[in-house]
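Excerpt of the complex: some chains, original placement.
Each chain gets a letter, A and B, in the order it is written, and its residues are counted from 1.
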């Protein structure tokens, strides 16, 4: 018994595929999303072409035309980087400061300097902009780029009085190479809590990547997961989506670019479309730093030294449901992956130390006002750019993906300096740490931001002991079963943030459950789309499935048979929910069924009324007889 | 049966008026708010003078004294701009780049330059402040201003080394004239969704307005709606509220000012008081840009050219209830009015293009960290001021009403560049778009931010097909009916953000519904006040009404008779709610009523107990007899 609202026609063969996948009985060689979405697209262009979303869909296809072939967001052909000769340079962990992998000619740099000197008639202004000069090692345009289709643009850019973009031909030999592996995974985040979500090189956040301004950098993105992944590298001022988007499970993407602007950058998973925000919300991100070569941070100039301690610090959030993720209500907010990590393991310093913090607020939703009790910055640099010197300040303010380099000194006094976001609601959820200053103690010169990694053995032990497991998109011990008033016959479940809400419901037989898709991105296919459905079965093989739902659409199923129905979303197979169909402790439906009483709502009332009337009747009759 | 809590006395003749208005049977010639609020004010000064809010109210009246006569927030006399000779210059749509409507003497500019040169002994500093010079066309003070009551202030300001305010006498002949019309309205926002709220020139956002630094600008604000509207123009550094506040339905306001500071500005509806935040939350806003004349954006200097593409981009939010609006939990976040507008219709560019984005985050609640995948800005300018040059950056950070001009180049590579707010929870609700770069394609030089407008015929068609309609302040198909446990006899409804929450409730006869006013602004009158009530009737003419409620106050009504009661707020007639009074499917009250059983809570239990006892008694008696 299934109904589909606001949809001209159910896409039935999609359902068949979805059911088969859910039940694990067929079509296994087809990725879940492809079967469903080809059908969805056809339906949009066919039976549902006249609906509003059908029209929007059609407009989008027409207007995008062939523009999107190969792009991360487009509907065009997928060309994984693996086809293009991905280098297999192993990644250094945890901090990926790779070695130069090729001997780029030193004479390039010298020549570049000379070239710009002649090219640059325009002088940068003084003061705050003093750092913005064309990189002395950014030119001239190498001779073998001359056949590039955009050689004129490239030549123009290399002649300007500010840096060119990050573009280099994809066959350029890199100075440094990095590999990131993306997958689903779990990690221990402290205070007894395990997080199950998406991970980068096995951790949340992923590894730190450090290069120098001017480096030619190669990234290889390897999908070791079960759904498409991808990457956005914020330090790359060049086309990345078509190289790093839509990387299928088991495949790789690759890009080569030049890091032209010093600063502190986010990198994150970006498969394309709806999956871009989702994969960030689920935990796939990390920090990349481009160290300045062409400029010096003000503090270094004035101190005449490099920092004694460099701290790479990421603030980020963990979500226990897609709904919370979309609405920006994290269960935890942490520095570098673990709850109160630097309370448990304070960062050590010596009074007088010159400390630098590379700070990145990943978010992905909340604002951070980063502060250290007892510290006023000496200098902060917006987004880590040495040209953007901000003197002093009790805080730096950072929305999601905002970053700073912060320089300060440890005052000449021993004691603890508390690190926190001054949005203290967040701080209380995990984003507090300590720098502890003491004379003559040993301290680490380097604190890196990647999350903690446990061995499989450690993880097995942790799983046994965990107080709770959380996950944005599938039920865990943390998720409470939603129950309803006795006699409830209609229950709503939202689909939002690639999760069902509530994830687990307990209903009586005969209840109609209605799923409504609150995700909005009704374009593209599978993982890239905000199109969802629900399909599953109980242990007896009773199964159900709904059609794929565009935004705002609903579909219902009446659950007649008891059992625990585990269900999933065909385009997003990691999305999981559960319907527990269970009679109340004393269920009357079997009693009343034979008597023609419909097991609808209010069985209790007719029963009580019946009992009352019969009893009354019996009473009066017996009294009559008594007389 | 009505009770009023925490109020010394019900304001009964107000109720009579409110009821009459609700029922449409009288007092039609009086605006809803006036009758009610005059009474409320009298009550505050009379019977309720001793209450805390009465004292606050009295203090406010005393302390404001005559200060507020004619101001947007004050309680003084209303003087609509229409009385002052509003010009009828038609607005250009969609981008209101008006023609000069008067031939201002060119010699003014020349003279201004000379004047400042002699006046300015103070030199601006170099560097980041290099753009802050007195406008060369801002002086001298015209001779015919000499009788202005503040001529000394004006003369001082024109002699300073930085721009004067925007003040000009209201009879000054403008260079450019614009008309904005404000009303309630609906608009299609994509993905099958219709939004019903408040609109500007029929759209959300309203039209783009562009002027040049130094222009004398005339705004006419025309209220074509049914409740008071008004305007705040952020580019005007001068008194605006008394000219543009409190514009009654059918009337107009008008202001003339000089746009002195280049930048990207918000304009929005601002009727006064509580209505200022409310009308922004409901959708009345748009972008105004003052283009620099006296300075050049750094990027233009260095590129030696104007941008190839100019994109005016507003990020803003849609709310489905006043509660969500006040709490900052939008259902959708979009760029330029429509969900994923530039995914459906990507912005076209050519590799190498110099692109400028005029970015405004309207909010009205969420932070945006605007980012484009694959782009690092070349230069960003805080609030669009060419004097505030920020080099590079992966994001710009913008709270509500914050703005930027952003300059960058399309890298020399084809592909899609994804636009989004990196607060990705918001992004997933609609704020993602695409710039697609391709060689030799045709592209628009101009993208404007006003929302899409549909013809009445198109809208009729859309309404038939819509998946959902949302509105912050009245029930739509999207709003679910709140139901309660059988036997519930007391139900609470909040009044917040000029809406009832829940908007629709279903209760059994005999249920007491209590409304509590969670809006806080207990001053002023009608639309300008956060004072609310609830009054309405069912189809049989059974009606109810509550007194007007100050903040935190509650009033109750017991609904005895069945029916659907549509109700509204007397001061805010667009606020709508519904009480469905309905017996349960098998309601026992009629059965038991004749037997003296009160249809209060727990009818089920006594019934069952009665049945049980009678049955037991019957059983034993019958057994006794059996013996």
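Things to note:
The rule is simple: a residue touches a chain if its C-beta (ideal position, glycine included) is under 8 Å from a C-beta of that chain, and two chains touch if they have at least 3 such contacts.
What you see is a predicted model, and the numbers here were worked out from it, not measured in a lab.
Oligomeric state of the entire complex in this file, given as copies of the one sequence with 2 shown: 3.
Rule of thumb we're sticking to: only the chains that are shown with their structure count from here on.
Centre-to-centre separation of chain A and chain B, using mean CA positions: 32 Å. On chain A, the positions that touch chain B within their shared complex are 6, 50-53, 56, 59-60, 63-64, 67-68, 70-74, 122, 125-129, 131-132, 148-154, 156-157, 160-162, 165-167, 232, 234-242, 260-261, 263, 265-266, 270, 273-274, 276-278, 280-281, 325-328, 363-365, 367, 382-383, 385, 387-388, 397-403, 485, 487, 492, 497, 519-523, 530, 550-553, 600-602, 604-606, 608-609, 611-612, 614-616, 618-619, 622-623, 625-626.
Interface residues of chain B facing chain A in the complex, by the touch rule stated above, are 126-128, 130, 188, 190-193, 298, 301-303, 329, 332, 339-340, 343-346, 348, 351-352, 367-369, 371, 373-376, 378, 389-395, 397, 409, 411-418, 420, 422-430, 432, 434, 436-439, 441, 462, 465-468, 480, 485-486, 584-586, 588, 591, 604, 607-608, 610-612, 614-615, 617-618, 621-622, 625.
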